[in-house]
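Everything below concerns the one structure shown next.
As you look at this complex, bear in mind that one protein chain is not there, while each of the others sits in place.
When the chains are written out, they are named A, B and C in that same order, and each has its own residue count from 1.
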Amino acid sequence: MATMTLVQAIHDALALEMERDPRVVLLGEDIGRNGGVFRATEGLWERFGPERVIDTPLAEAGIVGMAIGMSLNGLRPVAEIQFADFIFPAFEQIVSELAKFRYRSAGQFIAPVVIRTPSGGGIKGGHYHSQSPEAYFIHTAGLKVAMPSTPADAKGLLAAAMRDPDPVIFFEPKALYRTAKGEVPEGDFTVPLGKARTVRAGEDVSLITYGATVHVAEEAAALAQEEGIGVDLLDLRTLWPLDIEAVVRSVERTGRAVVLHEAPRTCGFGAELVALIQEKAFLHLKAPVARVTGFDTPFPYALEKLYIPDARRVLDAIRAAVSF
Amino acid sequence: MATMTLVQAIHDALALEMERDPRVVLLGEDIGRNGGVFRATEGLWERFGPERVIDTPLAEAGIVGMAIGMSLNGLRPVAEIQFADFIFPAFEQIVSELAKFRYRSAGQFIAPVVIRTPSGGGIKGGHYHSQSPEAYFIHTAGLKVAMPSTPADAKGLLAAAMRDPDPVIFFEPKALYRTAKGEVPEGDFTVPLGKARTVRAGEDVSLITYGATVHVAEEAAALAQEEGIGVDLLDLRTLWPLDIEAVVRSVERTGRAVVLHEAPRTCGFGAELVALIQEKAFLHLKAPVARVTGFDTPFPYALEKLYIPDARRVLDAIRAAVSF
Amino acid sequence: MELPLLVALRDDGSVDPDLDPKFDAETLRLLFRKMVFLRALDEKALHLQRSGRIGFYIGAAGQEAAESGSGFALQPGDWLFPSYRDQGVALLHGYPLSALVAQLFGNSADATKGRQMPNHWCDRSARVVSVSSPVATQLPQSVGAAYAAKLRGEKNAFIAYFGDGGSSTGEFHVAMNFAGVFSTPNVFFCSNNQYAISVPVSKQTASGSIAAKAAAYGIQGVRVDGNDVLAVYRVTRDALERARAGCGSTLVEAITYRMGAHSTSDDPARYRSGEEVEAWRRKDPIARFAGHLRRLGLLDEAAEEAAAVEAREEIRRAVAACESAPPVPPESLVEDVYAEMPWHLSEQREWIRKTAGS
Partner (left out) sequence: MELPLLVALRDDGSVDPDLDPKFDAETLRLLFRKMVFLRALDEKALHLQRSGRIGFYIGAAGQEAAESGSGFALQPGDWLFPSYRDQGVALLHGYPLSALVAQLFGNSADATKGRQMPNHWCDRSARVVSVSSPVATQLPQSVGAAYAAKLRGEKNAFIAYFGDGGSSTGEFHVAMNFAGVFSTPNVFFCSNNQYAISVPVSKQTASGSIAAKAAAYGIQGVRVDGNDVLAVYRVTRDALERARAGCGSTLVEAITYRMGAHSTSDDPARYRSGEEVEAWRRKDPIARFAGHLRRLGLLDEAAEEAAAVEAREEIRRAVAACESAPPVPPESLVEDVYAEMPWHLSEQREWIRKTAGS
């Protein structure tokens, strides 16, 4: 075990997989000589050469389109989109192409591309350096979507994504890049896609989240504990395909649930979680499933702190659920 | 009143608004001399000239980007995206720009663009001539989203959208273009955005839908009636901002709800409807809110009929809700 | 910025020696039969569509020289990234007719399980990449695939097809630019058939030429008479060879004409005149090549007729062999979304089993 920040864990996964598998190539803006604007690829250009760590022109459609083509022809490309906010020029390639290759060719052509991209707020980045666009991709059949909350998961999930036969959109909570530190297994290590992690067990209310808000949730759960409320806290890790069993098992036990994310509320992933929970555990529910989310506005600059759910908002929702 | 098909009603709204307001311009692929691949703009190029009915190069990003610029400078552009499946090259312009201009400029710059686009299946169009991507846009703060199910609503909602101060994504269920016929008020006529329509009243279960599946729902409701089940059928007309009062009022009365759409299930608009209903009417619910939706696959060619929800699937869900 | 228009088959009946591929008689005849075959395929498919036996079709009548000339230049290891109109190239690159016809029917004989509309086929073993409707998305993909080959030191070329309309997309720009920057072994073949559905190329770009855009990317640009099968062959072959030799990418613009409708959903009379169509009909690439072969004494009326009859017969057999295959099974709806079926699709398969009674 080594202690790493989340961005170091990402780096570790990339370096190990590149070492292990010569088919792995990285491409994106400023990922080469500059080592990535968040330094996730630092030193890899020097180590693996500019043919495998590729600085591209400024065109996300080109980055993803090129990655798709690479994957069709046997490489395992990892595309970096510098900020999740800039993924939209590549939306056509992702939604119309990446997600549909296997299906439309009935398995003849597959596109196992990983798209890594920093998402979420917390760095005073305003509209375009803060968004959490995961719901767009969860709604798109054919994609897998993951988001780690700890360095160990960051390494393990990314390695798993890089070995997965399907395209994976891998969101990295940029607020955690340097603030999340933890023990990370050294060398070869994967965390399977599709398995949630119980962060803490509790009997009174399920709290379901992923990414940066896992830490907010932990804070809220600790505060709730002080009030005698036991929180069953689930970190989804893979958003889609969801670990539905873990979710249902928890809610069946607690009968109450709060879902938490930073992304805007309306048609966010929280809505899907609510829908699934009430479909699968209706008779266990003692209170409506509550959503604690970002606001239905563009991501603000000055009011960032207000926008991002904090422990107090989560605690309020926990209390409301328990006292419903 | 005149009897019109849905596409004729669209045409009528466009012609009348162009007549009424010289700021209105239309732009898109093949909308000029060709009158649009579905003939929605037939004759308008001849009548209003190529400066106001503009055939563009093949680039949706250009169409929407240009429309935004036109709207910033005082025009009222209506952009046609030939099929909703081809809206993704414009996703960057829509999500990063169109939706955010008012907010980021604190009201200094507004972009009242209408994007008309045919959506949904039913014409054997396969992957790329059949999709229902409304959820992407509902999730995007700053956009309004509407979808008519009748010729009268098509005319009235489109006219309202063209006069609205906010950007509107206007989905036209292409399966209804020629199959939906009905009475349409002549001359100036609008249907306010944000107001649902009760298609038929009933006491046992709420059935909530929009667009082409309104007709499927009517069929299912009639079948249910034969079994003695009274269906309260709501056609949302405007998807967002939702007529939340109408939804809650209905579900409070019936205590049971089925939401129905053609789009894929996961993170579809149905999930948001379920989440809202259980948040706002939890104690009235006698059964889980059921979703009847498209499958979580790309839209198929050969199995189109299986993909699109039919009256039988809706009826099954109604029965299940009532007998829960 | 005018690039010269390369022509091999001159009006006076001679062949430009610089562009003449110098085919032997057998090859010339074979090439002719390939063109005739395409015309026959289009006719049959349009007939199948009109009679309701298939749902849709996109023909390429008038573009046979561009299709066959370029397709003929491909070598087995090369990759093809086609658009929906390039069945002619795909067949020449090893995509079996039987598979193509089965795809039109989209029944259980279709290797792609009826997933897509007609004209949206693929064949992994022939390196024919899956066609998609969104225009020009295949272009950046072809650059990535080419990059992969280059990285491994393989010497194949990667050809991608698109139309004049496609040159307006953002994808065109990023693909050409990436190909220039990474010096990949790509050939971008633009079938400039004068129209993007109803929009004439004059409204698509003010540059006057699509090939000339190559200079904006530091790649080669070539303008060729797209109704001249020998010239098309020659410039495509050269471009592919440059690619294989590591000399970078080429943008080929083949000037041709779509003689029929954009697709079976289109009515071209709405946007172009009979005279215009007639003028281009007189430049029919098959007739033009036939004239050349006749002048060389390699073709007579009987042989011409035989080629058509033979083609029709082969197509008829292919149709007969698959038309009555059973429909695709309902459960296949939820297959191949992922490598392994996740729980939510297994659930959805259960609904299908219940409701479809299978």
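In the analysis below, a contact is a pair of C-beta atoms (placed from the backbone, for glycine too) under 8 Å apart; a residue touches a chain by one contact, two chains touch by 3 or more.
This is a predicted model, so every value here is computed, not measured.
For the omitted chain, the shown partners it touches in the full complex are A, B, C.
When the omitted chain is restored, the residue from B:Glu29, B:Glu42, B:Glu92 or B:Glu262 that touches it is B:Glu92. Checked against the full complex, the candidates C:Val187, C:Ile219 or C:Ala290 give a single residue touching the omitted chain, namely C:Ile219.
In the full complex, subunit C touches the hidden chain at residues 1, 168-174, 177, 180-181, 183, 203-208, 212-213, 215-219.
Interface residues of subunit B facing the missing partner chain: 25, 51-52, 54, 56-57, 59, 61-62, 64-75, 77, 89, 92-93, 96-97, 100-110, 141-142, 144, 164-166, 194, 241-242, 244-245. Annotation for subunit A: contacts to the undisplayed chain at residues 29-30, 32-35, 37, 55-59, 61-62, 85-86, 88-89, 124-129, 265-266, 295-298, 300-303, 306-307, 312-313, 316.
The working rule: only the chains that are shown with their structure count from here on.
Greatest Cα centroid separation from subunit B: this falls to C.
Centre-to-centre separation of subunit A and subunit B, using mean CA positions: 31 Å. Here the spacing of subunit B and subunit C, counted between their Cα centres, is 36 Å.
Here the spacing of subunit A and subunit C, counted between their Cα centres, is 40 Å.
Listed for subunit C are residues 113, 115-116, 120, 132, 134, 170-171, 337, 344, each touching two or more other chains. In subunit B, 85, 88-89, 127-128, 266, 295-298 are the positions where the chain touches two or more neighbouring chains simultaneously.
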